[in-house]
Each structure stands twice: as structure tokens, then as C-alpha cells.
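Missing here: one protein chain of the complex. Every other protein chain is in place.
First chain written, first letter: the chains are A and B, and each begins at residue 1.
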Amino acid sequence: MLTILNPLMRIVEIPMLALQRLLGINRLAWAFLLPNLVLFGLFAFLPVILNVFYATTGSDNVLLEARPYIGARNFESLTDCGNYLDANTCREDKFWRAVFNTIWFVTLQVGIMVGFALLTAVILNRDIRARGFFRSVFFFPVLLSPVVVALIWKWILQREGVLNAFLDWTGAGGINWLVDAGWAFGWSVFISVWAHMGFYTLILLAGLQAIPRDVYEAAEMDGASAWRTFRRITLPLLSPTMLVVLVLALIKGVQTFDEIYAFTGGGPGTATTFIIQYIYERGFAGAPRLFGLAAAASLLVAGVLVLLTLAQLWANRRNVDG
Amino acid sequence: MGERLFGKPDGGSGGASRTRTGGAPDQNRSDEIGGGASGATQGRTGGASGVLDETRSETAPRGPAGATAAPERAEAPRKAHEGRDRAEGAPASAATATRSGILGFLTATRGRGRMDWTDWVSYAYLTFGIFLMFGPVVWLVLSSFKDQNELDRFPPRFLPYAQETMVVDGFDDPLPIFVVTEGELEGQRVGQTRRAAGRAEVVTQDDPDNRIRLTTDQITPVEGVAFATENYTQLFERFNFMQFFWNSTFITLMSTAIMLLVNSMAAFALSKYQFRGRTSVLLIVIGTLMIPQTVVLVPLFLIVTEMGMFNSLWGVIIPGAATPTGVFLLRQYMITIPDEILDAARMDKASEWKIFWRIIVPLSAPAIAVLAILAIMWRWNDFLWPLIVLTRTENFTLQLALNSFQGELQTDWPSLLAMTVLTLLPIASVFMFLQRYIATGIASTGGK
Partner (left out) sequence: MARVELNRVRKSFGDVEVIKGIDLDVQHGEFCVFVGPSGCGKSTLLRMISGLEPISGGDIVIGDEVVNRIPAADRGLAMVFQSYALYPHMTVRQNLSFGLENTQTPKAEIRETVDRVARMLQIDMLLDRRPKDLSGGQRQRVAIGRAVVREPRVFLFDEPLSNLDAELRVDMRKEITALHRRLQNTMIYVTHDQVEAMTMADKIAVLRQGELEQFGRPLDLYNRPRNLFVAGFIGSPKMNFLSGRIEDAALRLDSGETLSLPATGFDLSEGRAVTLGVRPNHLDIAEGGPLPLTVSSVEQLGGESYVYGALSDGTDLTLHLSGQVGAEVGETLHIAPRGDEIHLFDSDTGLSLRRD
């Protein structure tokens, strides 16, 4: 397949060879790095700097020169609250609703997801038949696109969907799931767990398989009970992996947007509006386009994510060292 | 760009000194990516693997050095083999045989042959898993073959049904078939010609001129399993489906190709050259990991607009290609390629670019393949960024089209379901064939 590119590569070789003569072999590394660094610079680092600019300027114009400096006013708008525990008392009540929703969502979603992922991994780690098949079963929703996940479940949960039909049949009666705020939130957590659990299961399974079997045999010789073995051997030895999984799930949880947006559109009301959706709506979906507020909120999220990423790197290092 | 590295990104310069002592992700990487050939065995730890697994071993990645592996490279596959042997276990060992049920449940061992209650619980859980994970998708696919009538039916039926029809002389259109349930014609199949106010006019196949009047409770429809393929065909007729499909495909392929080229060049530089500033570059790349696209939407939007890429597919392609995950994934693999091979190529008068293209790229093919699959998946499933950049319908990707139609076509479930299936299909088929690579790749990079 690559041979069709060979003529092209031969053309690239000409300037690269000239550069090699000019720079010497080791400094040629920069020529190999350049395209990547340009991309990163333009689409990762420059945006971070500009984000600070946007967060401190006003107006609904996206062009830099048309934006007056307003200092910390965007942050003040975001944090202007009578009572921080009650979103209704805030100027940007939608922001606070999104923040509270996100906190609740992440707590529930990560807790439930990691719990079930651990259970599934423990079971898959047993001496079961067709393990590869079962692993695939739990893993495959990870590959589905968020919109597809949302539509699959919307179809099941709709008023005259198969779930309500089943409840009807049992006599429990149907519920209009996505119209009720509480149910919509609950199902959002559910489909998010459904879609992402397989990924964490895979990691935890690998962690379990890395625990040497002779440790268990030693524990058995010492007469440890099953529960004790699990508590005192499996969990501690798995804890580095657990830590990584938790941090990673948190990082992703905070950024939840796609499948919930396609699933409920953030509603009913703002019941399932999370922080990224708030940024999206303030910056791109509503009028006027409040880029400043969106950027300010982005910075706050970025701060949380940087902390979590540092925690992840630290967890990984521990994982490798210990 | 939302992808992040899972494993330790190995910021230091001495990249080769990683250990296997730790937990999952790094082990995965060193075994399945770095260790290459071992990938064939690592994942197949189960004694009896599924069919998928069996066929996959042939396509498993090979070590880059292949035959000329340096001693330390030979280490990884051997360890993986040990691991596999261990996981498959020696069922005959006395310790295992005497193990109690609960202990077995929690510690991954069980005497072979005899099923105890923990096994039943496990299999019950797994069976429920199949139902919960596959069920919704199966339901979606079945539903997508139902016509509007069948979709409106409550409670729904499992398989798609449609009323059977017959062609009767004297009628242009096929007539829906009913069976008469009472009266002198009881048991006969009739074609209904008209129906109004509780009465139906029917004819029999043999005597089309004889119009018989019956009440509607005297007849029941004859239905058979029928797949409403028109749900699919009308996608192509009524909507610009091919355009969306093409947009998605173009974005996915271009973005992946650019990312692969650019990332592998950078990974080569970072793994095989000693130059001043290498550590700084690595730190910069780690830095990009911390900034997912989701938190720089506004400035990214400005940059893309200023570059004239707003409402252009390139506005999705180029930022999508600036993903750092591949740099780490490939660097980790390229480090394991022995330097002596590069030296040999230099003695063979190969230029550095030629070394990259003719030696490094072919030898990194397994890792590049993993990255390619991941990138295709990420880009195909992308949603938020295209949602911002592509606002005109003719630019929509499949995901955007699907999302916008679910608003517009709230009642048009047949089209929506068929479209969902078609959107899911490419990924599902990739998954069928390449599940091993995907699982490996995701475990080693932390997914999207």
C-alpha cells in the first residue's frame, strides 16, 4: 500500500537530503519535528494563550481587534452569586446549574462505572470459557459514536418504546422517561456508563492479569479467606491501576457532552446540561455569542483538567515504579 | 484532539528503561506494542477464546526487529508467553483443585471440569451483559427494518412484520391478505379491496369479480416477517446521504493520513536522535495532552475562521490531525527498533529520510496500524468540533446529519433508524475484523 507513495517520498527526499547536508544528522531531527510542532503550536498552544485573551475581553465579535479589554468582568459574571449552593441566586444561573449537574453526574457516573468495570473485570479474569468473546461484548459500545449511542437509547426509551411496552406488560405502567428531569438525568448517567464501561474494564482486566498467580497461592497457603484475599491482595495490587482508571474517568467525565447533547439536548430544562454544553451554547449556539463567558468557563474547566492530568501522570508514574 | 495518553508518557530522555512491574496500561504497551510479536498471545489469555480471537492471531503485530532482535527485545515476548501460560493455568495443580468456591470467584481460579455456584453467577452476569450490551443494538437493527405502521405499533413486536399481499386479476395494486375467521368463508385467504366504518370488502383469488362484504371483526390480517428495506433505499433518494457519508469519509481519511505522517516523523525524531532540546519537545507534547479541544473551543474557532477554514471540511481535518497521542504511541514502539539497523542503513548510504521511509515506517507498521484504527474511530465519531465548524447542511458529517435529523424528523423514525444503522456500520465492521488491535490500542493510549 505504501509503495504508491514512494514517488512522493522520493521527491521529499531531495530537500531533506539537502537539509541533512546542511544541518548534520542530529539537527535534522528538527526538520522531522517541524510539521508536528507547527500543528501543535497553531491548534493547541496558541489557543490556550488566546483563551486567556478572550476570557478578559468583551463583545460578541470573535475578531481579536474588535474586543475591548474588560479585565475580570467575565469571571465576575460567572461567579456573581447570592448563595453559591443555590443556582437561582446567581447571575449566570445556567453556569452554576451546569456546574452542579456536572459534579453530580461525574460523581455518579464515575462511581457506578468504575464499580461495574471492576466487577466485570474480576469476572472476566476468572477461568471462564470464551473470554475473548465476552470481553468484546463489554467493550464494543466504546466504539460507537456518541450520537448513535444516544439514538439507540432514545429509541428504547421513547414514550411508546420497548421499555415502556415491557413495563406495561408487567403492569407497572409506562413512564415518559426523557420528559421527567430526574429520570432523564438518571438515564444520562446510565447511557454514559453503558458506552464507556468497556474501556475501563479492559484496563482493569489487564491490571488483574498482571498480578502474579503465585501471590494467590502463597495467600492460600497462609490460610487467607476468599474475601480477605480479595481485600488484602487483589485490591492493593490493583490499586495503581484503579487510581489511573479513576483519574482518567474523572477527566473524561468532566468533558461529557456529545452523547448527552444528542440524547436529551441538555433537557428537560437544564436538567442534563453539563459544563461543556454551557460553553458550547454561550459561545456558539446562542445569540448573542458570548465568547468571553465561554472562554472564561473554558479556563476554569482547563484548570480542573490540568490538575487531573497532573494527577494522572503522577498515578502513571507510581504505576510504573511500584 | 480530545484524545489523551494513558500510559506514562515517558518524559525523560532514557526512554528504554521502562519496567514491566507496574499495572495495566504500561504493561499492555510494552507487551503488545513494544514487544510486538507478543501481542499475539497477551490478549488471548483465556484458555478458550472466542472465534474472533482465533482468527486474529494471524494479524497480530510483529516485533519491529523481527529476526535480528537484540537480547533485551527478546525478553518481552518470552515474558508474555509466561504470562499466558500462567493465565491459562495448570488446572491439575493441587492447590487449585482444593480451592474453595468463593476464593476461586475472587481470585481468578477454578478447578476445571466442575461448575460450582460461583461459575453460575459469573455466567449469569455475562449472559446479562450480552443482553444489555448487544440487546439495544440488535433492537435498533431490527427496528430499522420495520415500516412506519409496524414502528407505530404498541406494544412492539420483536421481528419486523408486514401484512402479506396478493395480486388479484382486475386490481392494479396488490391487495392485503386477510383470513376470514367466521362465517361460510372461514379459513379462506381473501384480498381486501376496501375498508370503511367497520366493514370490509374482500375478494378471493379464484373469483375476483365477486365482491364480498364482511365486518372487520370477521377477518384478521395475514402477516409475515418482512424487512422494510425501503427505509434504507429512501435515505439515498430523499436525503443527501451520500454527501454526508462522503464528508465523513473524507474528513476521517485525510485527518488520519496527515496525523500518521506528522506523528510518525515526530516520533522518529524523538526516539532516534540525540539533539539539544529533545526533552523540552517531549514536555511540549505532554503539554498538549493537557489541553483537550473541548476547553479551547473559542480561540480554536477564531484560528480556523482566520485561516478560512470555517464551514470547510479542512477546518475539521487539520485541527483533528494535531493529536499528540500518536507521538507517544509510535515513539514507544520506535525506541525498540535497534539503533544498529539505522547505522547499517547509514553505512548503506541511505539518507535520513530514506531511513525513515524505508526502514522505520515499515518496521513500525504494527504500531502505525493501531494508531490508524484509533484515529479513524476518533474522527469518524467526532461530534462537538464539527458541530461548531460545519454549519451548512452540505458540509455535515454523518454524526451531524444524524443529530440534526433527530430534531427535524422526530416522527420519521424509519429513516432515522436506518441512518443510525448505516452510521454504526463502518465502525462495527472494522471492529469485527480488528477488535484485537483496537482493544490493544485503546488500552495503551487511553482512548479518545
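FYI, a contact is a pair of C-beta atoms (placed from the backbone, for glycine too) under 8 Å apart; a residue touches a chain by one contact, two chains touch by 3 or more.
In this text, all values refer to a predicted model and were calculated from it rather than measured experimentally.
A.B. asks: Given the contact definition stated above, which residue among B:R331, B:K354 or B:R379 touches the chain not shown here?
C.D. replies: If we include the chain that is not displayed, B:K354 is the one touching it.
A.B. asks: Looking at B:A345, B:A401 or B:L434, which makes contact with the chain not pictured?
C.D. replies: Once the missing chain is taken into account, the touching residue is B:A345.
A.B. asks: Please output the residues of chain B touching the missing chain, sorted low to high.
C.D. replies: Contacting residues on chain B, toward the hidden partner: 64-68, 70, 338, 340-341, 343-351, 354, 358-359, 362-363, 365.
Convention: only the chains that are shown with their structure count from here on.
A.B. asks: Taking the mean of the CA coordinates per chain, how far is chain A from chain B in Å?
C.D. replies: 17
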